[in-house]
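Everything below concerns the one structure shown next.
Missing here: one protein chain of the complex. Every other protein chain is in place.
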Amino acid sequence: MKKELVCTVCPLGCHLVWEDGILSGNNCARGYTFMIDELESPKRNISSTVKIISNNHRLLPVKTSAPIAKELVKKAVRLLMDVELSAPIRLGDVVVSDIFGTGVDFIATRTIF
Amino acid sequence: MQTDLVVVGAGPAGLAAAIAAKKAGVERVLVIERDSEAGGILNQCIHSGFGLSYFNLELTGPEYATRFIEQAMDIGIEFLFDTMVLSVATNMVRALNANDGNIYVECKAVVLAMGCRERTRFAIAIPGTRPSGVMTAGLAQRYINIEGKIIGKRVIILGSGDIGLIMARRLTLEGAEVLACVEIMPYSSGLSRNISQCLDDFEIPLLLSHTVTEIHGKRRLVGVTISQVDENRRIIEGTDRYIECDTLLLSVGLIPENELSSDAGILLDDVTKGPIVNDYNETSQRGVFASGNVLQVHDLVDFVSLEAERTGRAAAKYILDFVSSTDANRRVCNADQSEQQPEIHTIAKENISYLLPQRIVLEDHGDVDIFFRVKQPIRKGIVVVYCGDKELLRLSKEYLAPGEMQLINLNKQDITDDISVEVEVLR
Partner (left out) sequence: MYDVAIIGAGIVGAAVAYTLSHYDIKTIVVEQHDDVAKGTTRANTAIIHAGYDPKPGSLMAKTNVRGSILWEQLAMTLGLEYIKTGSLVVARNEQEAVTIQQLYRNGIENGVAELEILSAEQTHQLEPNLRQDIFCSLYAKNAAIINPYQSCIALSEYAARNGVNFMFSSMVTDISVIEGGYYVTAGNNLFKTKYIVNAAGIGAEDISYMAGGEGFGSYSVKGEYYLIDRKHGGYTKKVVFPVPSTSGKGVVVAPTVHGNLLIGPTSDRVSDGDNTAVTAEGLETIRAQASLLFNNLPFYDNIRNFAGNRAYISSDDFHLAMSSTLPGFINLAGIKSPGLSSAPALAEEVFTLLFTDETAPKRKTEMVPYRYPQRFKEMSEEEQQEALKRQPRYGQVICRCETVTEGDILQALSETLTPLTISAIKRRVNAGMGRCQGGFCSVKVHELIARHMGVPYESVTMDGTNSFIVFGDTKKGARG
């Protein structure tokens, strides 16, 4: 089996080639893990926003605390639709916990007083 | 009002310069910001991808900004928010806000860190009507990530730089249908990883060697015509295609915002559109420094922070060694060189679009970093650095692209004449 893809672990963007169990094109071990994940269960990080009640901000930016399964990405973003928080919120606060039982949370990526 | 150093702009460059200057011993540092908080454009860049080289961590824009904002607060940097700087001179900055009205700040030095603005559809003169629904990617990002507004349902993105790619994913995740990302060049200037995770993941086509040739719709956008272009970016007849859409996002380049600089009589570089600076990032106006995207448009914020720290330290050195020194004849870092010292210029030659800094000060020792960009992608090339006619350095490179800023480090002791750089293309 042959698979080619761009590693998205870091901005280097290595061009990975997987051929019969052998990986080439990677510059580090993370490339290997990435390829295995892409073959077995691709995962993605998500950034989005949720509503917040505060003096100066309408939205709070959030992200996943770890990558989640690629097929859950769009569904996970929809979870944020009806969330509404009130300030203060601190960077790192959990906004939605345990997304679809993955153990991954949406966390705040900034502080809003 | 009095201070030692005024920093214009509290984006990544302004923050890093202010922190570095303060740490280097400048007593009072005042950052003047037109927005109501610090962080600049990072606040709306909610995606991750920042900090990998600076922090060795992948952070979102707000997280990256927070690290600098908190540090700035901790070490006692002063901020003036919602305040617009109206004019700049070495020892005086005039600003305006709603609380204090006109403000005159006396200072010893200034760091310009106003960032850049986006090129518009008019900068590239796209023909057609002028309906709503045509906006720059940054404005769209603000509407989506800060205001929380849906800007469109069927979207075409012109330009495949990283901002365009990132917006393709953001719009998709917020429920819009991104029909295509259109790029006039035969290659994308965005990172491969962004093409993969922002376009490929959502099956958004990337149309290379294509451009938008007409905008349609009298009120709201109703569609665009796209056409294929040849290697000289000329439209190929008969390739016109109409695409129905309600939104056209433009990610067609950034321009350093140097209105304050040019009003102050600071000399600008025709290519970078930023000030002409020496290796201290001091402009042609003594004691006025520049850093970040106001100086040159960077690819990564990490590089902005590093460059701004050097600038902040240089401004500190200027204030502490020169201005505060009683020895008025001592010259530390001054673009306006005296007659005794030869003025060293840097000159972009074959295949190089620009070099930065444009001047090198030889009154001290140490290293000098020279940044450059190539004019077009080059596979296998040799970067050759000359000092006058003498070859100083040869560096072989596998791949060079305009989207990736290059760096050469030279020792000042080796510099006796103007520095020129070229790239020899290997066949």
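Letters A and B mark the chains as written, and numbering starts fresh at 1 in each.
The rule is short, and it goes like this: a residue touches a chain if its C-beta (ideal position, glycine included) is under 8 Å from a C-beta of that chain, and two chains touch if they have at least 3 such contacts.
Owing to the predicted nature of the structure, the values given are computational and were not obtained by experimental measurement.
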Of B:Gln2, B:Ser132 or B:Gln376, the residue touching the omitted chain is B:Ser132
Chain B residues that touch the omitted chain in the full complex: 34, 82, 84, 86, 96-102, 117-118, 120, 122-123, 125, 127-133, 135-136, 138-139, 142-144, 147-153, 174-175, 213-215, 218-220, 257, 259, 262
Had the left-out chain been drawn, it would touch chain A at residues 49-51, 59, 80-84
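Quick note on the criterion: only the chains that are shown with their structure count from here on.
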Whole-Å separation of chain centres (CA-atom averages), chain A against chain B: 27
In the complex with chain A, residue positions of chain B that touch it: 36-37, 43, 46-49, 52, 58, 60-63, 65-66, 145-148, 173-174, 191-193, 195-197, 201, 300
Name, in rising order, each residue of chain A that touches chain B in their complex. 5-13, 15, 44-49, 51, 56-59, 61, 63, 70, 73-74, 77, 91, 109-111
